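The following block contains the structure, expressed as structure tokens.
Every protein chain except one is present and positioned as in the full complex.
All chains are identified by letter, namely A, B and C, in their written order; residue positions are counted from 1 within each chain.
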Amino acid sequence: MAMIDIRVKILRYQPGQDAKPRWQVFAVKVEDESTILDVLNEIHWQHDGTLAYRRSCRSSICGSCAMKVNGRNVLACETPIHRFGTKLKIEPLSGFEIIKDLVVDLDPFFEKLKRIKPYLIVDRPMPDKEFVQSPQQLEQIGESTLCILCAACSAACPSSWPNSDYLGPAALLKAYRFVFDSRDDGADDRLEIVNDKNGVWRCHTIFNCMEACPKKIKITEYLSRLKLKVVENSL
Amino acid sequence: MKIEEARNHHTIDAVIVGAGLAGLRAALEVAKSGLSAAVISKVYPTRSHSGGAQGGIAAALANVSEDSLEAHMFDTIKGSDYLADQDIIERFVNEALKTVYEFEHMGVPFSRTADGRINQRPFGGHSAPRACFAQDITGHVLLHTLYEQCLRHNVLFFNEFQVLSLLLQDDVSRGLVAWDIRAGGLHIFHARAVLLATGGYGRAWKVTSNAHANTGDGVALVLDAGLPLEDMEFVQFHPTGLYKHGILLSEAARGEGAYIVNDKNERFMKTYAAAKMELAPRDVVSRAEQTEINEGRGIGGRDYVYLDLRHLGQQKILERLPQIYDLALNYLKVDAIKEPVPIQPTAHYSMGGIPANVRTEVIKDGKGTVIRGLYTAGETSCLSLHGANRLGTNSLQDAATFGRIAGIHMTEFCRENGFAELPAKPLDVAQGKIDRLWSGQGKERHAPIREMLQVNMTQTMGVFRNQDEMLKMLAVIKELQERYRRVTVDDRGAAFNLDLIEALELENLLSFSEVIVEGALARKESRGAHFRSDFPKRNDGEWLRHTLAWRRNGKIVLDFSKGVVIYPQYQPQERKY
Amino acid sequence: MNKDFKQTSRSGSLAWLLQRISAVILFILLLLHFVTYHFLGKGQAVDYHWVVSKAGNWWFPLLQFAFLLTALYHGLNGVWSVLEDYTSSRSWRLLWYSLLLTVGVVLLFVGTLTIIKLYTLQAA
Partner (left out) sequence: MYKRTRFYDFTYYNFIGSWAWILHRLAGLALIFYLCLHIWVIHTLTYGEETFNSVMVFLNSPLFKLLEVGLWGVILFHAFNGVRIVIVDFFKGSLAHKKLFVIMVAMAFALWALGSYLILSHVL
């Protein structure tokens, strides 16, 4: 463990003061084992209290702290600075509107999630105890339930940049998660909803989402399976 | 009324503060009944700390081996070091199965047994494999599933709103005032019933497993409102916090068979709890660790020991404990398949909190007098289910089950009662807090004060406590409270003012920390998580009672009139593992 | 059908599937086309007679027409999907769509004429 000097360039935007975002450079001394979040905390607590960003769990499970560092989307709290060297360039997620500094408006993100009916729909009577679901059936959706809704994927997807109407990988992954749940009866509905040019068909298998996902979910693979299911269902 | 005011004035049947498991479960129950339910949370619901829970949720389903409600009840009582109220535990274990099956029906992807039923694993202090789990992301999937159900049932969400004051008058709750973090501005919520489900208060410590949001706002609000807190001195330290960070490595690691070893590569738990070894309850393991460290047997004589997973093998680690593997790798650059992971005890769970009865109604004295329309559930409440020490996996169950129960009683209450009138000038208290931080001329900044509080709390209010240290701590708190009065914030903007939020939270930390220290000083015995080196024995004769604490005229007033509910068949015994 | 996110009111599954089917067909036809027209006839400059001389077989017009049709469909459908990514307003979409349709119809007509002419020239 040693202290090192780093140079951090942060995209600042203070509503009411700035007409548009501007870069600000901070020179700080931090431990070489620090994470990006440690660096932001250091700046916020010691240098400039006006810096705003989101964080909570600081253990990569709550999904608050997704942001763009040196051109890539990461969770600030789990990303050690040594991955990037001593020069950091920190920006808010692309594709969303900036509320302030690194804080973006995620309401559209959550709105889209809502559209795909993100809940188990059961038309049969509930069993007295649990539904029987084999480990193999669970395996189908297991990885997709890891999603922490950090929005790193949707923000990294070039399909969502020019036109924010695209549902985006996170919402589509959620659709996958329920369509392929052996207990669910709502597949027809959901498949119909995502069968739209702004739904699953705007995914051009660009794979940025998979690169960005801090939970290493194979998003594109699941979207492919979802697409085939939609085709099967609609033709 | 001005238009601006109208926009910031909400009239809603049930207002729920906190979007963790407790808050969401309650909201769902109310919303299903057709009443309007609003959830106010300072973070997006899925960012709540419940999502951080890894290991599991307790219920005696007996899916993988024999189990019974009585066994669950007894384990919980014993785990609590007999300070828990047994009527609460009885209701708890009776409802636990239903809670889990309901979760499963909502779509929670529980890990499964080969025959397709909910899988269960052993957990510290439980006499049977009772923890229902989903890999090592149990809290995460429970929280997300609940959030989804709330969306389905049209619960109103006020995300990124921080509650600053309760509107209470004549022992009747009338609503609350919250700050809109995103846009800035105060909002009045006028409600028939209010639920406080604001989670734990681990952020008062430097080394903690808790999220940044866990600043004990709920307990501070209650204290501010002139109501008491209960058993605040009981704070659980988890034995497997990631060294320096305090981030939690789930007990599931030990459930799956991990070892804890000292500098001599000894599994030292054999000298402290030979029967249960690493799976003894948390207070026992944490104390054992701290003793090893204090006696110079930490790794290289330093302040940590090792959690060793290597013998579990790559496949089991990656399959059953992927999150733990990632955490060790990302934060300490330790590859848990090949190397042992440095750990130390970390502030983890708040047993104490807002006193309430079995209907989750907040009470205001040792006699159980109820505040009408005010409820509490989850980690912020003290029912008391966990007594002096909580068993792992009982807290998710606590939050969910009593969240549901709170929802049921709130619904009833709303049906029977109208909106109590708002007090005059409802905004004053909240506005005052903000104005002071904005207009102050002081030179103090909040960060150093918080740092000093946290460092000192970790040093003095940890696994071992004693009178001298605690008296010093009290003095430190007094000094910091004094300094806090001169704090001003850098940021004067309305939108997403993190500076302001943190300063407001610090006020809460300073407020309830004093209660913790006062309670711990007064309780001259060792029980559960509260261990005093100067009074190392449990003393049932004098101390088998709850602590209630008020702030009156700037001083903490304690009261021990609230006894513990004990059933004849579960009399206190010595606690051995 | 009520999709309550910003929908286009158009399902995309058929277009997606056809784009892939046409791609696979094109993969074969296009390579074949390149081999016959661009690589064979080594040393010979491409001129009128050379081209016309290749057009005599009975399968010539069929293959050429299939190629023309799939290539046009695939290409224009591709452009359409690109345009859809960058336009959200209904009227712009309508405009682009009609434009592409027109281009497609005109080129299909022109191309078909060429094929017929070639075939009849050789047959005559």
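We adopt the following convention: a residue touches a chain if its C-beta (ideal position, glycine included) is under 8 Å from a C-beta of that chain, and two chains touch if they have at least 3 such contacts.
Owing to the predicted nature of the structure, the values given are computational and were not obtained by experimental measurement.
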Omitted chain's touching partners, listed by label: A, C
Among A:Asp48, A:Asp189 or A:Glu211, the residue in touch with the chain that has been omitted: A:Glu211
Hidden partner chain, touching residue among A:Gly95, A:Pro169 or A:Pro214: A:Gly95
Touch criterion as defined above, residue of A:Arg58, A:Arg177, A:Arg190 or A:Lys227 at the omitted chain: A:Lys227
Contact set of chain C toward the excluded chain (per top definition): 20, 23-24, 26-27, 30-31, 34, 38-39, 42-49, 51-52, 68, 71-72, 75-76, 78-79, 82, 86, 103, 107, 110-111, 113-114, 117-118
On chain A, residues whose C-beta touches the chain left out of the figure: 13, 15, 20-21, 68, 70-72, 91-92, 94-95, 97-99, 105, 156, 158, 161-162, 204-208, 210-211, 218, 220-221, 224, 227-228
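The working rule: only the chains that are shown with their structure count from here on.
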With chain A removed from consideration, the chain sets that still hold together: B | C
Geometric centre: closest chain by C-alpha means: A
Rounded Å distance, chain A centre to chain C centre (Cα mean): 39
Cα-centroid distance, chain B relative to chain C, in whole angstrom: 65
Sites on chain B at which at least two other chains make contact: none
Multi-partner residues of chain A (each touching 2 or more other chains): none
In the complex with chain A, residue positions of chain B that touch it: 43-44, 46-49, 51-52, 61, 100-101, 104-107, 109-118, 134-135, 137, 140-141, 144-145, 148-149, 151-152, 182, 209, 211-213, 245, 247-248, 323, 326-327, 330-333, 445, 447, 451, 489-491, 493-499
Residue numbers on chain A that touch chain C, as the complex places them: 111-112, 115, 159, 162-163, 165, 167, 192-193, 195-202, 227, 230-231, 234-235
Residues of chain A that touch chain B when the two form their complex: 14-17, 33, 35, 44-46, 48-64, 78-80, 99-101, 103, 106, 110, 113-114, 117-120, 122, 126, 128-135, 137-138, 141-142, 145-149, 178, 181, 183-184
